[in-house]
Each structure stands twice: as C-alpha cells, then as structure tokens.
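Missing here: one protein chain of the complex. Every other protein chain is in place.
Up next, chain A:
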Amino acid sequence: MATSETTPDVSAEGVSQDAPSAGTAPDETAHDVPRDMTKRDGSAGRPRRFTGTGRWPVGDGTAIGLGTVTIFLSAVVLIPLGAVIWKSAEQGPGGFWDAITTPDAWAALKLTVIASLFVALVNLVMGTLIAWVLVRDSFPGKGVVDLLIDLPFALPTIVAGLVLLTLYGTDSPVGITLAYTRIGVVVALLFVTLPFVVRTVQPVLLELDKEMEQAAASLGAGNWTIFRRIILPNLVPAMLAGTALAFTRAVAEFGSTVLISGNVPFKTQVAAVHLFGQIESDNTAAAAAISTALLTLSLLVLLAIDLLRRWGARRG
C-alpha cells in the first residue's frame, strides 16, 4: 500500500480503463509492435496491482462520502436485514427448519419458486424479443409502447392486482376467469416483472456495434448465424441479469398477487402472502424464518448475477 500512496500518478496510469480484469492483464495497454511478452510477466509487484480505494490517498471528501454511504446502507439495508436474520435465528436451526417446512409454508415457498422460475424464463424470451422489436423495428406508436413498458414499475402493485382482478375476475368482461388459480398468480407476476429484461437488454442492443454484424455478413454469415454467433453472445449477460432481477422480484411479490390469487393455502398462496398471514396471526418467528429463506434465495441469485457480470466483463 505504501508504494501506491507515494506514487499515486504512476499507479493510476497503470490501471487503464480497458485493461482487462485480474490475472490475464496485459501490463500497459498493449503495444503495436509485437514484443516479447514473457519479459513483462516478471513485474508482479508493481503498484497497479492495488485496486479499490488503496490506489489513491483517501482525502477528507472521500472519507465523508464513504461514511455517509456506510451509515445510509446500514440504516436502510443492513440493520433491518440483520434483524430479520437475528429474529429467525433465535429459534435455532431446528426451529428455523420447522418454520419453513410446515405444510402450508412449504407449499407457498414451492409455488413461489416454481412460478418465479417460470415467469423468469418467459421474461428471458419475451423481454428479449420486446427489446429487439423496440430497438430494431420501427412501427407507428413505438414511443408509446416504449413508455408503457415502465408502467408496471410506476403502478402500485396492488393497483396492478386490482386491474387484473377486474379483467380476469369471476365476472370477467373478456370471459376469462383466472382468479384464485395458479395461472392468475403467474399472470400477475408476468405483469410486474415485464420491464426487467426489456430494460436491461435494450441499452445493450442499442449500443451494439452494427458494424460487427456487417463484418460477419461480409465474411459469409447468414442472418441466423449472425444472430446466434454475434448478437446473442453479446446480449446474454444482460439477458441473464434481467432474468435474475425478474426472478428475485417475482419471489418477493405481494401486492399484485394478493387479490387475484385469492390466497388459498396449498393452492394459490405465495410466500409473501403467507408471510403476511403469519404476521397477522402474531407468529413473528415463523414470519422471520420465511423472510430469511426468501432473502437467502434472492441473495444467491444476486450473487449469480454478479458472477455473470464479472464473466461478461472479462470478455470485454
């Protein structure tokens, strides 16, 4: 660390923006005249190896910023989450396991996970398709459609639930009744998770270098090959990230499902609604256990996103 702090300029230059991530890093931006690469592998102890805040001397401004962020994140995220985990841990691992494996809790968790997985997969395909159409096709009213995509974000989810109940309820104006069915739950989840894949894929697609596709075409690749071998690999990280976000959102969804699901235990009751029921019946320990289970699931998926992002970044 001492080295990096005494020569901040050198180390800052050493870590160039487009230098690839750890391990395979070519020291310095690569040269045009090919050189013997083995020579520079010996320079292991150079300051550029330091990353993060160790690279620059931390000034007062940064300390205030860092402190603020730490306090804010602690107050808003870490302490509440810690409290939930603490609460569920009070009953011990056995109690925790018992709480989430009661038949109704387990059924709710199972429905939630399966429905969320299904919804995430549908989003993966349809979200990508919608993003594609919005970026690559032109049609009248495109701006309006683009705007509508964000509506599920803007609308309170309970309103979404109400809309769906009105449309697909027992006296449905279109003659389709989905209320109190698992399909109803899936439709509600599809509605609220729609924007995730669209909004993660869309910018990547917009930024995608069209000349890559033209280069592939002039090398003889047909449209399908161009899509499969050039476009898709560049979209996959964004597609998967969007899918994971949609999944975590679906796992946690309450508002839109509470009305249409009818809240039938063992049939249409999702985990978040079950949780709410536990709190209402003053069973906070069980509620905390289910919360922790959902939290763990979401964290695992977010961790997977992060690994995917790193994997994508390594490939430039």
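We adopt the following convention: a residue touches a chain if its C-beta (ideal position, glycine included) is under 8 Å from a C-beta of that chain, and two chains touch if they have at least 3 such contacts; residues count from 1.
Basically, contacts and distances are computed from a predicted model.
K.L.:
Write down which listed name, "Cytochrome c oxidase subunit 1", "L-serine dehydratase", "Flavocytochrome C" or "ABC-type quaternary amine transporter", is the UniProt protein name of the chain that is not shown.
P.N.:
UniProt lists the chain that is not shown as "ABC-type quaternary amine transporter".
K.L.:
Can you tell me which of A:A216, A:A238, A:V270 or A:A286 touches the chain that was removed from the display?
P.N.:
Considering the complete complex, A:A216 is the one touching the chain left out.
K.L.:
Which chain A residues would touch the chain omitted from the figure, given the whole complex?
P.N.:
Looking at chain A, the ones touching the missing chain are residues 18-20, 24, 26, 29-34, 37, 209, 211-212, 214-222, 225, 229-230, 233-234, 314-316.
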